[in-house]
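I am attaching a structure below and will ask some questions about it afterwards.
Note that this complex is displayed minus one protein chain, with the remaining chains in position.
In this document, chain identifiers A and B correspond to the written order of the chains, with residue numbering beginning at 1 in each.
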Amino acid sequence: MIFFRFKFVAALIAISGGIFISESVTLACASCGSGGDEPLVLFPAEAIKIHGSVSLTPELESTGPDGATLQSTGPDRRVNSTFAVGLAWSPRGFFTVAQSLTTNSRAVVGADQAASGRASRSGVGDPSFSGRYTVLMPQLSRPLMPQIQLLAGYRPAIARSIHDSSDAHLLDVFGSGFDEIRAGIDLWLGMLSVKPGVALTATESLATRHNGTLLKPGTLIRLTASLSGIAPIGDFGIGAQPVKLTTGITSDRRGAASADHEIVQNSEQAVNGAFISADISAWESDGIKLTLAQQGVFGVVKNSVASQNWSVAWARVLR
Amino acid sequence: MAVVACPAIAQQDFDLLLATKKNPVTIKFFASWCGSCKDDLESLRGKSRNSNIIMLSAFDDETSSVAALNHFGVDQACFNGDAIARKLGVRHLPRTFISNNGQLLPKDAK
Partner (left out) sequence: MRAPVFFASCLAVAVAVAVAACGEASPDKQPTPPEAIQSPGVWLTTNGSYEVYLVWVTGPQTGMDNVVRMNIRPLGNATLPLQQLTVTPWMTVHGHGSGNVQPLVESRLDSAAGIYLVSNIFFVMSGPWDLKIALTDGTTSGAVVIPVTVPGI
């Protein structure tokens, strides 16, 4: 796993060095926030947009309070399918609703300790409701003025969580078990050839009683920093536009949890991640996005999950 | 001479405007927030005002559109093109259309 992480980071750096930036190349949209967790972002000219994506997490490693990898009987692979709809109420603001379908699976070992297939279960995850508002639009006449967006979201705990799982391998866990409220700010310098961005979000989980204990996870602070630019690759015969490449890092820090109003010692969580994505605008209104992300790629990993994720997303502007 | 305004224009007035032009008219949709529009605007820098070029600002406020044109030294006629953009299904910027005898056809693929 350590060796794979090194290869991933090396590839990331190599690709990043090769991108950016032909200024003569045009692209569909400049107004893209740098981070945020929404699968779907609407640009000022878009009123209704739909999104579909599939992501594969082939490796999942849980870590303990000392950063050591834990052996788990839980899923060792996860596939997430997400569908989202976005509606803009103005060129500056929009709502999105997203719903995911998750398939958890795990290799099954026979009596002779040999692998004998995979067990899997699928279920609906927690839905997500979110919105963004652009407080400060970027300006061609002021290239160093950032776009500033405020974002907020709510994710109700509807899906089964680890607290009420009935499966020996937790394959029936599809949700967090806690209602979550999220708020944040996103800054993005979109008028430069190489466009830096940073987003800061805070997610608060509401206290919930599980199995007789009132639990409350700590507040999650996520920092995302990214760079994007345009790499002219050429038409693929489908009128494809130049590819927008984005690379970035994330840092998640969650405070200590509480149980029955008492702080749980050594329950803080920490994990850093990195990602790279390629956006291709194809045909008239369609966009395709490929993303590779890895959690736990560098730095401390504490009480978290280190994982690798591959995803492909499609979005279409309906109006 | 600087651009001072990108006023709204009624569809029928715009159609009439195009119909009066003898030669093909180039219509460029842009916005002050559109980083990708930089090249288009840069290509018009310093060009003397041409009656066959019309700038249409889309999904933008007038002050910002005017500031963007002046920043790049673009001195062409400008109107607010929100309604025209919606009618033509413009969802991405920049977009260029060519008008010939009142009929608008896209110049580029997107």
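One rule holds in what follows: a contact is a pair of C-beta atoms (placed from the backbone, for glycine too) under 8 Å apart; a residue touches a chain by one contact, two chains touch by 3 or more.
Keep in mind the model is a prediction, meaning the values are calculated, not measured.
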Chain not shown, its touching partners among those shown: A
Residue among A:Leu215, A:Val271 or A:Ala293 touching the omitted chain: A:Leu215
Sole residue of A:Ala168, A:Ala183 or A:Ala202 that reaches the chain not shown, by the stated touch rule: A:Ala168
Residues of subunit A in contact with the chain not shown: 62, 64-65, 68-74, 162-168, 170, 173, 211, 215, 217, 257, 259, 264-267, 303
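Just so we're on the same page, only the chains that are shown with their structure count from here on.
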Euclidean distance of C-alpha centroids - subunit A vs subunit B, Å: 37
Subunit A residues touching subunit B - in the complex, by the definition given at the top: 23-31, 44-46, 91, 137-141, 147, 190-191, 195, 239, 241, 281, 284-285, 317
Interface residues, subunit B side, partner subunit A - complex: 31-41, 58-60, 64, 67-68, 70-72, 85, 89-94, 108-110
